[in-house]
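Only a single protein chain was left out; the remaining protein chains are all shown in position.
Right after this comes subunit A.
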Amino acid sequence: MSENLVFSRTPSLFDVATHYCPGCQHGVAQRLVGEYIDQENLAEQTLMVTSIGCSVLIYNYLAYDAVEAPHGRAPAVATGVKRANPDKLVFTYQGDGDLASIGMAEIMHAANRGERITVVFVNNTVYGMTGGQMAPTTLPGQKTTTSPRGRDTATSGSPMHMAEIMAALPGVAYSARAALNNVKHIVQAKKAIRRAFDVQRQNLGMGFVELLSNCPTNWKMTPLQSNEHIENALIPCFPLGVYKDVDNQGAN
């Protein structure tokens, strides 16, 4: 019986096993970014800014020139990269603790300046690498290692809705939220990533895409359970959709 190859690794992805936990969707998110860049033949023009957390090791899997940003500062580092190299494709890849907590000032101001960068924001509602602590995106009532009785919104606030916040800033050309828990959502995520890069290349402003992702280890779930949790718990709190597209104003 002969094999018919219908899917292959995109060239930007190194042919290595990742350090990510079984079922983790960082690998999916990074593949989608790599597929866009390869389809557009931009690998040699791409400068990647990494962040702190599980996300930093993206450079072990995607073969682009890269600079490590301190925790939360990726949008500032990317600002420096892009302002000095306006002809390059520049993106940050950040988790929710990095972007929505310690890095809130940097993402807000980079967005407000309309930096011509793309921000890939992976939201799994916890600090993953440090062992599952509460994040600014942790769901109300969600148990984490630092909210052992569940997140109490009266003392710990409510989840930050970054895609909506970004959409409100004039410098942002595109802001969307997608999920990685099933094939249909992954196809939508791929389209959102495409658009988030395209607005940078069209010089329209910042492209922002939030990807609802899982953390089976820290959620203490199987990968399949974590996919269902995204569907039943995350998406009701973080609705999917395009919150802004400058080429399609008013049609959200």
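Definition applied: a residue touches a chain if its C-beta (ideal position, glycine included) is under 8 Å from a C-beta of that chain, and two chains touch if they have at least 3 such contacts; residues count from 1.
The working rule: contacts and distances are computed from a predicted model.
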Options "Threonine/serine exporter", "Potassium-transporting ATPase potassium-binding subunit", "3-methyl-2-oxobutanoate dehydrogenase subunit VorB" or "GntR family transcriptional regulator": UniProt name of the undisplayed chain: "3-methyl-2-oxobutanoate dehydrogenase subunit VorB"
Absent-chain contact - pick from A:13, A:77 or A:196: A:77
Absent-chain contact - pick from A:85, A:153, A:182 or A:203: A:85
Residue of A:36, A:64, A:93 or A:208 touching the missing chain in the full complex: A:64
For subunit A, residues in touch with the removed chain: 43-47, 49, 56, 59, 63-70, 73, 76-85, 88, 105-106, 108-109, 113
